[in-house]
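A single protein chain has been removed from this complex, and every other one stays in its place.
After this line comes subunit A, so read on.
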């Protein structure tokens, strides 16, 4: 009897286990993979079922969008990367059916599209249709940065991101807005308290960690995997742009506080200088962008942006920084062609290069070249009459986009460190008398140019 019981017990247990196993399978498939497809779909590898799900979701989404006449374009870095490899073939191929699903079936959690705000009318109908088609959706709203100027305006919040979810795949729709510097801007993705944090694994999104700035892209209508979709004409340059797209908003609130303490100078001279500095900066930006030379706001111009979101009226010049590795011999002739004669040239490409161009009406454009070392970055200065050299040290920095006097320009992302290195901890206090040899807190004496080199390294026109 004992033995029989043991068998019975074992059989019962086995059955229970079987039921357990079945339940687990069910749980895997229906609960977890749907709720958090990201984590588990990887483990399952590239099963064809999953692949076609992605394709189907994209197809449904494109159908939804076109039924409402909303133009979107593909900005998904993963897919654009794949497309870029075959770009020639895709451009030339006609609408014939494609043999395999090569792009839209690639394993991923999201497909990202861009939407130009200008191009649609915020119709509520879109979301109702989306729901009918089985999509779940989420909108991320936030303040409109275009109203964040010097005046206290508050408008209705604007949509920055939409996420449409169907089965285990999600579409991330990034809304791009036009900004005054004639560029496109997308906002950061920040969840509000009441929002569903588990709607999708937000951390895996390619857009939204920071706001970003982009040029207006040229688009191309292509047919890939039997789907018609718009993509940036040159995917590789778009991807390159994407990797350096981080955007910094000017600190308008702090600037307002600054002007509370130090009222702005609205005299005729100040207005005139600002106007001239602005047009000089526009001209310089145009010239350098045409050459493809990356530059950023430096010294006083950078301080003006960071502290008061404007040109400092008593600064008398416009300062730009360029990495020496981006130096091109064409820079000087290009500026001369643009109507800005060379005023002086100090140093040489190997050491302490600095160029100065004469703008209209006494406004000067100073270009400092920056040299990168292992743990710091520096630029040089030269005193013309004595041949003394100076060195200005900065902690390492990367470049971000910002909007300044209706221009999309670079500034160091780590602006505070940059400004503090240059102007010390009291940078918030306006100083009208500035001695470039002694006032900067990061200046170092750097020896004297050998006299026989003076003709080369000290050129004044």
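Simple rule for what comes next: a contact is a pair of C-beta atoms (placed from the backbone, for glycine too) under 8 Å apart; a residue touches a chain by one contact, two chains touch by 3 or more; residues count from 1.
Keep in mind that, in the parts below, contacts and distances are computed from a predicted model.
Peer 1: As a check of understanding, state which of "Large ribosomal subunit protein uL10m", "VPS35 endosomal protein-sorting factor-like", "BRCA1-associated ATM activator 1 isoform X2" or "Protein O-linked-mannose beta-1,2-N-acetylglucosaminyltransferase" is the UniProt name of the chain not shown.
Peer 2: "Protein O-linked-mannose beta-1,2-N-acetylglucosaminyltransferase"
Peer 1: Sort through A:132, A:203 or A:385 and give me the one touching the missing partner chain.
Peer 2: Considering the complete complex, A:203 is the one touching the chain left out.
Peer 1: Among A:93, A:182 or A:444, choose the residue that contacts the chain missing from this document, as touch is defined above.
Peer 2: A:182
Peer 1: Hey, which of A:274, A:389 or A:410 is the one touching the hidden chain?
Peer 2: A:274
Peer 1: State which residues belonging to subunit A touch the missing partner chain.
Peer 2: Looking at subunit A, the ones touching the missing chain are residues 4, 6-8, 10-17, 19-21, 23-24, 27-28, 32, 36, 39-40, 121, 124-125, 142, 144, 146-147, 149-156, 178-182, 189-193, 197-198, 201-203, 208-209, 263-264, 266, 268, 271, 274-275, 406.
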